[in-house]
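The other protein chains are all here in position, but one chain of the complex has been omitted.
So that you can tell them apart, the chains are marked A and B in the order they are listed, and the count of residues begins at 1 in each.
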Amino acid sequence: MADTDPPPGGAPNDTDALRARVEQARAAHARKLAPRQDTSAASLAMRFGGEFGAAVLVGAGAGYGVDYWLHTNPWGLVIGLTAGFAAGVVNVVRVARSYASANPVDPKAPSVPDDADD
Amino acid sequence: MANDPMHQFQIERFAPFAINGIDASFSTASLFMVAGAGLATLFMTRAMAPKAMAPGRLQVAAETVYGFIHTMVKDTTGEEGVKKFFPLVFSLFMFILMANMLGMFPYWFTTTSQIVITATLALIVFSTVLIVGFAKNGLGFLKLFVPSGVPAPIVPFVTLIEIISFFSRPLSHAVRLWANIFAGHVLLKVFASFVPMMAAAGFVGVLGSVLPLAMTVALYALEFLVAFLQAYVFALLTCIYLNDALHPGHH
Partner (left out) sequence: MDATAAAYIGAGLACLGMLGAAIGVGSIFGSFLEGAMRNPSAAQGQFGNLIFGFAVTEALGIFSLLIALLLLFVVPK
């Protein structure tokens, strides 16, 4: 971590060593205190739904707007809604990725070979 | 209507006032926005007034909040982000937190339960991203919409999707805060109104009304969590979006 390094120039003395230790302890403490992002499954589900729905709405709205101004009925709406849907899927994938990287799978999780319990 | 769960969201105009037909009266919403901003300012200035080496309780609270947001901004946007955006993110967080917490008082108005207000906050963030992005990167900001490593034939399609995804952000940003607070307060009101309804039904009803009362108390605790968590999530997503303004092209 960059801020645990002693300041450049000047021999590291006791104060610097103490500062480094304080920084280290603080960082460790902060990591322990940092709230897990989106702790409840319900809020995660709401985020998924919100991101997906927002993209679909924006896509359809933009398509409808294009139709309205350029008189391209109904192609703006069709393309806008399709693209909005795709953008929604992209949004959901991004949220899921960030959630998965923040909550990695336990490597010691049991792996049952298929049909082992049938 | 005492039992109407929507009654709490009604806005009263204290001083009717309009500019060019646009309603700009000082209303309940304005009052509680001023109160929220004032409370945040008062809290920070009062708490930090002693500037003590060995801080008192209030100062510890203020320093904890400050450090909490500082760490979050640093982790998501880096040192440069802290320099540029920390005041904005911290103000947003404190304002939303105070507005949510003021709304937890019975009979008080919750400003964040109005989509106009959350949308305004989200648009502030969105326009900051646009302005800072173009000011810092020039047209290079548009790289945000053209991901690298995409085969040339599908670039227009991907760009269209990225643009829609980008413009869907303020919507989901605003709706998330609004929907959480709004739904929570409606739920609270509905469960709370069960209590007098049941109690009016005689002795058994009075005994039974303990159940919705307990539910209301439990929901109240949950709403305090939601009030804090939504302020935090709003600030966190603000940081993530602002990071795009600083570093377009890194997803």
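Throughout what follows, a contact is a pair of C-beta atoms (placed from the backbone, for glycine too) under 8 Å apart; a residue touches a chain by one contact, two chains touch by 3 or more.
Predicted, not measured: the structure shown is a model, and the values here were computed from it.
Could you tell me which shown chains are touched by the chain that is not displayed?
Across all of the complex, the chain we cannot see touches A.
For chain A, which residues touch the unseen chain?
Per the touch rule, chain A residues meeting the hidden chain are 56, 60, 64, 67, 73-74, 77-78, 81-82, 85-86, 89, 92-93, 96, 100, 105-107, 109-114, 117.
By our rule, only the chains that are shown with their structure count from here on.
Report the inter-chain centroid distance for chain A and chain B in whole angstrom, where each centroid is the mean of the CA atoms.
Those two chain centres are 18 Å apart.
Of all residues in chain A, which touch chain B in the complex?
Touching chain B from chain A are residues 30, 34-35, 37-39, 43, 46-47, 50-51, 53-55, 57-59, 62, 80, 83-84, 86-88, 90-91, 94.
Using the touch definition up top, name the residues of chain B that touch chain A in the complex.
Chain B residues touching chain A: 67, 71, 157, 160-162, 164-165, 167-169, 171-172, 175-176, 179-180, 229, 232-233, 236, 251.
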